[in-house]
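One chain of protein is taken out of this complex; the other chains stay put.
Chain IDs A and B follow the sequence of writing; residue 1 opens each chain.
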Amino acid sequence: MTDHTVLRLNGLSKRFGTVLANDDVSLALHRGEVLALLGENGAGKTTLMNMLFGHYLPDAGTVQVAGPDGVLAPLPLGHPQAALAAGIGMVHQHFTLAENLNALDNITLGSEPLRALRRDRKSARQKIEGIIARSGLSAPLNVPVGRLSVGECQRVEILKALYRDARILVLDEPTAVLTPQEADTLFDNIKAMTRDGLSVIFISHKLREVLAFSDRIAVLRHGRKVGEMATADADEGAIARMMVGADTPKVAREAMAPGAPVLQLQGVTVPGRSPRDTLTDVTMTVHAHEILGIAGISGNGQSALARVISGLAVPQNGTIRVGEEQIARPGPATMVRAGVGRIPEDRHHEGIVGAMSVAENMVIERLDDPSVQARGLLRRGAIRAHAEALARAYDVRGPGVDARARLLSGGNIQKLILARVFEHAPRLILANQPTRGLDMGAAAEVGRRLLQARARGAGVVLISEDLDEVLSLADRILVIRDGQLVDTHSHDRERIGLMMAGEPA
Amino acid sequence: MMDLLNILLSESFWAASLRIATPLIFGVLGALICERAGVLNLGIEGIFVVGAMSGWMAVWLGAGLWGGVLVAALAGAFFGLLHAILTVPLGLSQHVSGLGITLFATSVSYFSYRTALPNVSSPPRIEPFQPLDVPILSDLPFLGPVLFQQTALTWLALLMVALVWYVMNRTALGVAIQAVGDNPDSVDAQGLSVYGLRMGAIVAGSALMALGGAFLTMSAFDAFFFGMVNGRGWVCIALVIFASWRPGKALLGALLFGAFDALQVRLQAEMGALVPGQIFLMVPYILSIIALVLTARSADYPRALLTPWFKGQR
Partner (left out) sequence: MIRIEARPSTPRAMTLGIPVLSALIALALAAIPLLAAGANPIAAYGEMLRGVFGSVFAVSEMLTRATPLIFTGLAAALAFRARLWNIGAEGQLYLGAMAAVAVGSGALDIPGLFLLPLIVVLGAAAGAAGMVVPTFLKVRFGADEVVTTLLLNFIILIFLQMMLEGPLQDPMGLGWPQSAPVLDQGMLPPLMDRMRVHAGLIVALVLAVLAQFMLARSVWGFRLRAVGENAAAARHAGIGVNRSLFGVAILSGGLAGLAGVSEVAGLKGYLTADLSPGFGYTGIVVAMLAGLSPAGVVIAALFIASVFVGADSMSRAMGVSSFLADLVVSMSLLCVLVGGFIARYRLVWVRAGKAAR
């Protein structure tokens, strides 16, 4: 590694409304190094990189990039085109691929003049194949991207950047969608490329992979850079404290004997258009006083399982039993009545009606309840009083219960949903990715509530792509893979990782 | 049923089908370009009207037939630009904006026509496009007479099918338009302008739609009437789904529609005594609904259709 600086961020700041997403952040990247940008969710990592790439315009600060000659020059901000031309490539957490086009078209998109009357696909293909040969990142070029696996899509994203002759590659949470083993391969490929002079910034909130694969670490907290060090000198405990500002409270989890079954799925099959929403012959049981963790890589049937338990999908085969009761006609309302509390994966899209008030969102699942209505008319006073009490009990903060729910922050929206669900002491709780996108405080609160419910005697199905979360909360762990469930009989990280990847463990 | 066979085998039937299909070809292609870029353009009905009126008016004022075609395309492009501004950078409801454009374009056309010609009882006529005799081609058996009866605008429509196909599938521009209709972030991340591509597609698509209207006053008829577009634009919106947003299938859909329409006219003539003629008039609209019902579920909608995109918000 040389000491040659290829990129310098000087005092970047960005404000969204009242939130200061980045506050005077400066960073330098050297040629051929892997710099890890570490921080918890909401620390401002992605915002910082989006400014670098021109998606956001900073409120203050400048960026300098080295040209092919190695001389630093200022980068015009707010123009992705300028960033691309300066040799910066970014791989977003959410892929920016057109699914109706094949990989070749996605990779060459934007690199040819739009006015040209014809395209030179042959030489484009040769160049891409050359890059694949050098980097080891392979993906089918002729198939519509919509049909590729997540890992392949990610490789297409990286190829896109390399095709544009990127000298600086930014990877935003690249391992979020990969198995631990796939992640290792990815980092091996990246290491190989840095030897050819590529410089890499990778964004992560996973301490483990940062320590294993980076050369240097910069830590962000609340939009500010709070530390920077060579990975070789880094101390795990110290970095963790830097990330969260204090020692993370360990979740207290007492042992409990499981009680009677609260949910039994027997041979449940849900057909779907893609593996993402398919379940094949799933049988599982959740008991009272038990948290059942469902681990797996995104898109292996988690959403189908969640849809069955929330009553949104009707299985083609199999039976569902909640407590003693067999559910004959599954539906969301039936499930709520049967005592199932549902925390949906996408809280903005499925959890709340953003344009309606906080109070209305708190009663939306119980419109037939006499406390909510009388003779078809809403009891507005009662609804409001109920909401006030619930907001206090669950610490839902925001502009008040009459305000539109979309004005709440992500954490407070989740608290609203928790309040709605836990208020009625459900015997079964479905928590689908309950902490995704939450900061550590809010995430810890979710964990505490789930453990409380378990202590009270509820059964919990915890579906999460965050293996650490599953490991720390669940009593028993199943792995979901290609729409099927496999019991792990263990809490062993390595073993579960292999099972997630579908390899015999 | 021999009669039906005779009709289907006659050259005049297919010539009529192609003639009826021509405005729809323009319309479906125009709608296809807009929707491929991710924007529904319900302004189509009004843009047909404005194309019909402005093209006719230009010729009536002495601009010449091709001058009229140009004026119609520009007028369509203008209203397309309005729709583009409302739906792309402002991200407003594509449904409501489109309906607004239809109402606006229609009333502008009607008001202008009435203002220019305050007191005419029968609408003034122009000398429309005449059938084009293409050497060699018109000597082909069957196909020759079918094509031989068509005007230059029909030929232009057929040419446009090929052109739109080529641009969409063989050029970087077409690939970018397809990408922006599927996932605008993919285009933005590669440094292309989402707004530019979408607005450009709407303007170009609207210009094509207006040519469909111009065909009505400059080729199918020789004058402008109120209500002459009569839902053709809406039919195109149904046909573009039937065509799965592909130019070749758009041509097929328009031809099928034209054939059914031509058929109903002929059946009406033969069976008019038995059943009310209106039954036959309804058939094309009913067929459009049936085509929509049959294809809607399986249709591969451009994923970003109807979804506005704002720069810097992801």
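Throughout what follows, contacts are C-beta pairs under 8 Å (C-beta built on N, C-alpha and C of every residue); 3 or more make two chains touch, one makes a residue touch a chain.
None of the values given here were measured: they were computed from a predicted structure.
*Asks:* Have a look at B:L8, B:A63, B:L92 or B:L158 and name the one touching the chain we're not showing.
*Replies:* B:L92
*Asks:* For the chain not shown, which residue from A:P180, A:P315, A:G351 or A:P434 touches it across the whole complex?
*Replies:* Touching the chain that is not displayed is residue A:G351.
*Asks:* Any idea which of B:T22, B:T171 or B:S288 touches the chain not displayed?
*Replies:* B:S288
*Asks:* Could you pull out which residues of chain B are in touch with the chain that's been left out?
*Replies:* Residues 42, 82, 86, 89-93, 95-97, 99-101, 103-104, 106-108, 110-111, 114-115, 118, 230-231, 234-235, 237-238, 241, 276, 278-279, 281-282, 285-286, 288-289, 292-294, 296-297, 299, 310-313 of chain B touch the chain absent from view.
*Asks:* Where does chain A touch the missing chain, residue by residue?
*Replies:* 13, 15, 17, 57-62, 76-78, 310-312, 331-336, 342, 344, 349-356, 360, 364-365, 367-368, 372-373, 376-378, 380, 403-404, 407
The rule we apply is simple: only the chains that are shown with their structure count from here on.
*Asks:* Which residues of chain A touch chain B in their complex?
*Replies:* Spelled out, the residues of chain A in touch with chain B are 50, 55-57, 79-81, 83-85, 90, 92, 94, 96-101, 105-106, 108-119, 160, 164.
*Asks:* Given the complex with chain A, which residues does chain B contribute to the contact?
*Replies:* Result: residues 170-173, 175-176, 178-179, 182-183, 185-192, 300, 302-303, 312, 314 of chain B touch chain A.
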